[in-house]
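Note that one protein chain of the assembly has been removed; the remaining protein chains are unaltered in position.
Here the chain labels run A, B and C in written order, and each chain numbers its own residues starting at 1.
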Amino acid sequence: MDDTRRAVLISGGRATLLALAVAAGWIKPEDARAEGWNKSAFDGRNLDEALKGLGAGEPAQSKEIAFVQTPEIAENGAVVPIGVASALPKTEAIAILIEKNPNTLAAVFDIAPGTEAAISTRVKMAQTSNVYALVKADGRYYVASKEIKVTLGGCGG
Amino acid sequence: MPPRSSAERATTTGRRLRGLALALLVTGCATTPGDQELAEQATAALKSSFKPAGQAGLDRLEQDETQRTCSAAGGKPLAKETAAALEQANLATIRYPVDGKVLGDWKNGEKLAQEGRGKQFSDDPGGPVGGNCYACHQLSKAELAFGTIGPSLYLYGKSHGAGAEVQRYTFGKIYNSEAFVACSNMPRFGYKGILSEQQIRDLTALLLDPASPVNQ
Amino acid sequence: MKIRGSLVGDSTEVKVLMNHEMETGQRKDAQGQTIPAWFIQNVSVTWNGKTVLSAQWGPAVAKNPFLSFKFKGGAKGDRIVIHWVDNRGDQRTDEAIIG
Partner (left out) sequence: MRRSSADASAAGRGRTKLRALLAVLIAAVAAPLAAQQRSVGEEIAKYRAALQEGNPAELWEARGADLWRQKHGPKQASFERCDLGQGLGVVHGAYAGLPRYFADADRVMDLETRLVWCMVQLQGYSEAEARRNPFGSGNDKKSDLEALAAYVASESRGVRMNVPLAHPKEVEAYRVGEKLFYFRGGTHDFACATCHGDEGKRIRLQDLPNLMTAAGAQRAYTTWPAYRVSQGELRTFEWRLYDCFRQQRFPELIFGSDAAVALTMFLARNANGAPFDAPAIKR
């Protein structure tokens, strides 16, 4: 990978300007955090609460949403690779929800126009659970799910 | 037969194990001078390379006769007579419950089979000590994360039946595996004080009880 | 952070590894005290000043997070900037050049 140890301060991005504002003491970090982080959705302790927090209501099942490079069995729950790809036109956002985690919502990705509606990341899973890929496309919500089994480690537990 | 005191047991066991050492000498475990020197170098390396931690003291590096014999074999099978002597000596260490009951609670047995903690220097000395059976054996249909170092024990009771002889063998095997197969990879759970008599009963029940997941 | 931006056809593939504990707030330390939650909440990826992906994360994202995606466009030498803010207000910005 390219060497990226050099941190930069100046760039045109909104987030960076925000960072500068925090660094300069113009706004408190708490404000920066609150900005753009959906607390009520992340606080949700089950699927309904998380969906409600996201304003997703009752999403429609969709075959246009696929899990890619997502194993059915995770050798370790601390790192579970999840890839979600949406073939739905005008996909605006992709969220990953894990039913049996203490907090259901794991991540939300906002897909800019021109960005492929496919992301891959890694999540933690407390136990075997259904994993939901929620997609917002053209203002409407769709969902697909997959069960991922989490197995125990070797000697010594 | 009245239960014997632990001191008596220890004396008997010590005698048997000394007998084993003698048997090994007779059956030809003699080492070449090179081997002897190497063994000394290895022992010296061990002594200087470990430190006591948590519940694991340096006494854990002191080998008993069985450990010494199996280590010296270096992965090769023992001579027939040596193996027989070793099995005999270990057989003599098995203490069956005085009331003759070897079947306990299979539900607790299942927990013990899943539990991997116990006796590691990182473990709480007052915490749980398990058998960790699933690390090496398949036992039930439901648990996919099982090891294969030992044979599958799924349906063990269904195929072996639960007659008195099988019960006794199963309890004894868990108590001291070396009594039946010299240099087995399986720990001697009873003899080495890893599991209690009741816990070995519970594991015996896990293997033999018709209601246990092992036999479903 | 380790950022890799590489051209794949007419798109740019971005792969990122970030250095972060992503502590859940559910774990206890050796003394039985709960270890407070500490995790990245917001991530943004910009290419030549334009946001191509932004994300909100909870503590269920794995330690030392990994993220991969593609966007249309991009050329050798273009700059990709990635920025994150965590729940303590700590933040980091790193950049990479598309190779």
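Heads up, the rule we're going with is that a residue touches a chain if its C-beta (ideal position, glycine included) is under 8 Å from a C-beta of that chain, and two chains touch if they have at least 3 such contacts.
Bear in mind the structure is a predicted one, so any value in this text is a computation, not a measurement.
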{"item": "Where the missing chain makes contact, among the chains that are shown", "value": "A, B, C"}
{"item": "Absent chain, residues of chain C that touch it", "value": "2, 15-17, 19, 21, 62-64, 66, 68"}
{"item": "Residues in chain B touching the chain absent from view", "value": "38-39, 41-42, 44-46, 48-53, 56-58, 60-63, 66-67, 70-75, 77, 119-122, 134-136, 138, 144-156, 158-160, 165-166, 169, 173, 177-178, 180-188, 192-194"}
{"item": "For chain A, the residues touching the chain missing from this view", "value": "1, 3, 5, 69-76, 78-79, 81, 83, 120, 151-156"}
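In this text, only the chains that are shown with their structure count from here on.
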{"item": "Category of the chain touch graph - line, ring, star, complete, other", "value": "line"}
{"item": "Approximate Å spacing (C-alpha centroids) for the pair chain A, chain C", "value": "12"}
{"item": "For chain A paired with chain B, centre-to-centre distance based on mean C-alpha positions, whole Å", "value": "48"}
{"item": "Residue list for chain A, restricted to those that touch at least two other chains", "value": "none"}
{"item": "Where chain C touches two or more other chains, by residue", "value": "none"}
{"item": "Sites on chain A touched by chain C in the complex", "value": "1-2, 4-9, 11-16, 18-19, 22, 28-30, 32-33, 35-38, 42, 78-80, 98, 101-103, 105-112, 114-116, 118-125"}
{"item": "Touching residues on chain A, where the partner in the complex is chain B", "value": "73, 149, 151-152, 154-157"}
{"item": "Chain C residues within the chain A interface of the complex", "value": "1-5, 11, 15, 17, 22, 24, 26, 41-42, 44, 46, 49-63, 65-73, 79, 81, 83, 85, 87-89, 91-97, 99"}
